[in-house]
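A single protein chain has been omitted; all remaining protein chains appear in their positions.
For reference, chains read A and B in written order, and residue numbers begin at 1 within each chain.
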Amino acid sequence: MNGPSNTPLLSVRNAQVNFSTARGPLRAVDGVSFDLHAGRTLGIVGESGSGKSVLVRSLIGLVGESSGAGVAGQVLFEGRDLRGLSPREFRSVLGTEIGIVFQDPMTSLNPVMKIGRQIGEGLRLNRGLDSKAAARRAVELLNEVGIPEPERRAQQYPHEMSGGMRQRVAIAIAIACAPKLLIADEPTTALDVTVQRQILDLLQGEQRQRGMAMILITHDLGVAAGRSDDIMVMYAGRAVETAATREIFRSPRMPYTEALLRSLPRLSDATHTRLSAIPGRPPDLARRSGGCAFGPRCLYRTERCDAEQPPLTMVGGRGYACFHPRGTEPGGAA
Amino acid sequence: MSASAAKGAVVAATQPRRRWHWALALPLGWLMLVVVLAITADWIGLPDPSAQELILRRKPPSAEFLLGTDNLGRDMLSRVIYGARTSLIVGICAPILGLLVGGAIGMSAGYFRGKVDMLAVGFIDILLAFPSLVLALTFTAYLGQSLFNVTLALGILSIPAAARVARANTLAWANRDFVLAARTIGASDWRILTREILPNLLPPMFAFWLVAISVIIVAEGALSFLGLGIPAPQPSWGGMIADGREALDVAPHTALIPAAVMFATVLSLNFVGDMVRNMVDPRRSAL
Partner (left out) sequence: MSDLLAIRNLVVEYPVGGGRHVHAVSDVTLSVKQGETLGLVGESGSGKSSLARALLQLPPPKAGAVVFDGQDLTQMRGQALRAMRPRLQMIFQDPIASLNPRRKVAEIIAEPLIVSGVSDAAERTRRVRAVMEAVGLDPDLVWNRRPHEFSGGQCQRIAIARALVLEPSLIVCDEPVSALDVSIRAQIVNLLEDMKARFGLTLLFIAHDLAVVKSVSDRVAVMYLGRLCEVADSDSLFATPAHPYTAALMAAIPVPDPDVPLGDTKLKPGDPPSPLDPPSGCRFRTRCPHAQPRCTDEVPPLRQIAPGREVACHFPLVG
């Protein structure tokens, strides 16, 4: 809404990802749509297995036919349809216009290449810098992401660094070619709170300074609250609620979001305050029922919830997939 | 029912059992045939495998002698089947000996680590340092050729490999939290080894056993070939190949038939061994 222009940087329509497993077909992402404007941060929250990683990986071609998954839907990046790109074209988009930071930097960094070289690699390939200039820029980037003694560090290998440092290096690589979109998939889950704070500050700082858009995947609602403009809540492969961050936390519509927020312990509560737990457990994606996936755990479920799947309904700039949304007059949706 | 399911019990209550691979039918069928014939050899009306009929030497396969006769005019079919009995006894028993001794050594080494491990690894290395066939040859030459001694010799040869399999797997399991949990309840080392770790070692050890059977069958053949295997007149596949080699030009079937039977059996064992390894892992089959 208040993005710099009205055409979104990234526009996803009805994204689907299907895997075929020994237990039958599994729809990991089921019809997800969203828009992301330049300079904004979209937080994607949801529990383990809700399809967050698979969704974003499918957007950038990391999950697709080559990895045995069936993908469908439309992905427009600056008006270009990414789904039509060849693997080669994808690589150049990934190197220059979209940067990615994963949860575990150890798996995304090359263990046998000096980190200075790894950072410079993209600059040489995509920006045509010679290796001297790339090396110089790599040191600058290391400095920028807050690594002390960047010249010396550039000559080190990933295993010689701590987890927090490695994540900084991964960020340096991701932003080296000044991408327009940064995707961070649980960038701090493996880190301590104090280091997590530093890394998130760094990500947010870079994002603001460069006007990048960011997709921040996390299962930590605290992280999402402090770092995102908008939030998309996923449950069992579907987007079940999307809204501005403040609205989600102030007045969740979807009973799952509400229950999740209520189940969190609060620092303001007295010790031994009983938590309001959500009964049951997340559904098995290979055994979907016809109705609302949250139904078996939902306090407000009715017959209709079991019979049909609630679509994501957009009302007043926010969306929810529920027949009986909270905070509206009874039966307000659809 | 759906209420109790929602209460949340079982993620994967109804997993399809892993499908039998059709390609497995052939090797399994063959192994079954070999085993059944070997067991029932005495009752299916076979001619005496040692009965010589010198006028009927080196006859090719015919209606009377389904697989022909050998150098001394003995019925090849009968000899192949009785030979299966010998080869299987050696093949099955020798690795069991190896697994019992080597398994115990390997498990202790992997579980207790430290000095025990050093001793065990040293012992294994010493055993491995001897060229294995030479060791077996010396052994049977010294103790005398008999079914028991050949089995014993080959069993000892399989100790180091079995110990290594057991040690590597024990190392992997002994660090898991459930072993720590067993210690917190005061379980003794013996109980942890037998109740917590051993069940997890059985699948890899079973797969090892299947492969070892095939290796031992071949090794027994090699011993016979060198004249130090199971003593005549008791038939064994290796011994038959050795005998048949003299007449390769005039009666190739005398060597080729036992060789083919041995080959098919060894190949089948390896197939089934691989398959079993994949199938019995509870987490892998759950996927």
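One rule holds for everything that comes next: a contact is a pair of C-beta atoms (placed from the backbone, for glycine too) under 8 Å apart; a residue touches a chain by one contact, two chains touch by 3 or more.
Since we're looking at a predicted model, the values are computed, not measured.
Touching the chain that is not shown, out of A:A38, A:A225 or A:A286: A:A225 (per the contact rule at the top). From the options A:I98, A:M165, A:I215 or A:M232, the residue with contact to the unseen chain in the full assembly is A:M165.
Of A:C177, A:I278 or A:C305, it is A:I278 that touches the chain left out of the display.
Residue-wise, the contact with the chain that is not shown comes from B:N200, picked out of B:N200, B:S224 or B:T254. Interface residues of subunit A with the unshown chain, by the touch rule above, are 47-49, 146, 148, 162, 164-165, 191-198, 200, 219-226, 245-246, 249, 256, 259-261, 263-267, 269-279, 281-282, 297.
Those residues of subunit B that touch the chain absent from the view are 4, 7-13, 176-178, 180-188, 191, 195-196, 199-200, 282-283, 286.
One rule holds in what follows: only the chains that are shown with their structure count from here on.
Separating the centre of subunit A from that of subunit B, both taken as means of CA atoms, is a distance of 52 Å.
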